[in-house]
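Scroll down for the structure; my scribbles are underneath it.
For this view, one protein chain was removed and the others were kept in their places.
So, subunit A:
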Amino acid sequence: MQLFDTTQLALEAAMHGTSQRQTAIAQNIANVNTPGYRRQEVDFEGQLSAAMAADDRDAVRRTAIVQRTDASAPVRIDGNSVDMDVEAAGQARNGLMYQALVAVTKARTGIIQSAIGNR
């Protein structure tokens, strides 16, 4: 077992993706009154889970974070597709997800530290 195994790399990639998603949500909220703006969404879970399933360390480390325009969201009469309730819910979920990732990372770091005897 390596010190930083696939799970650790996956946690890092997920934290990266989650913070990018928070940026996209902030962008959507900032543009809630911009005519013609289409909401942005971030996806990394698909690629990450495929790389995890294949247990490919390198693919996990290079997980691409894709930010794209959400084509399925309903568009308002001014051409804007931001729904404040959707963004608020996504923000709450994303923030909790990030907290969970940090908690797991912290627990794992604690295990390594106690193995080293650095407690």
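In the analysis below, a residue touches a chain if its C-beta (ideal position, glycine included) is under 8 Å from a C-beta of that chain, and two chains touch if they have at least 3 such contacts; residues count from 1.
We adopt the following convention: contacts and distances are computed from a predicted model.
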Hidden subunit of the complex - UniProt protein name among "cytochrome-c oxidase", "Fumarate/succinate reductase flavoprotein subunit", "Urea carboxylase-associated family protein" or "Flagellar basal-body rod protein FlgC" | "Flagellar basal-body rod protein FlgC"
Where the unshown chain meets subunit A, residue by residue | 15-16, 18-20, 22-27, 29-35, 37, 40, 42, 61-67, 84, 87-88, 91, 94-95, 98-99, 102, 105-106, 109
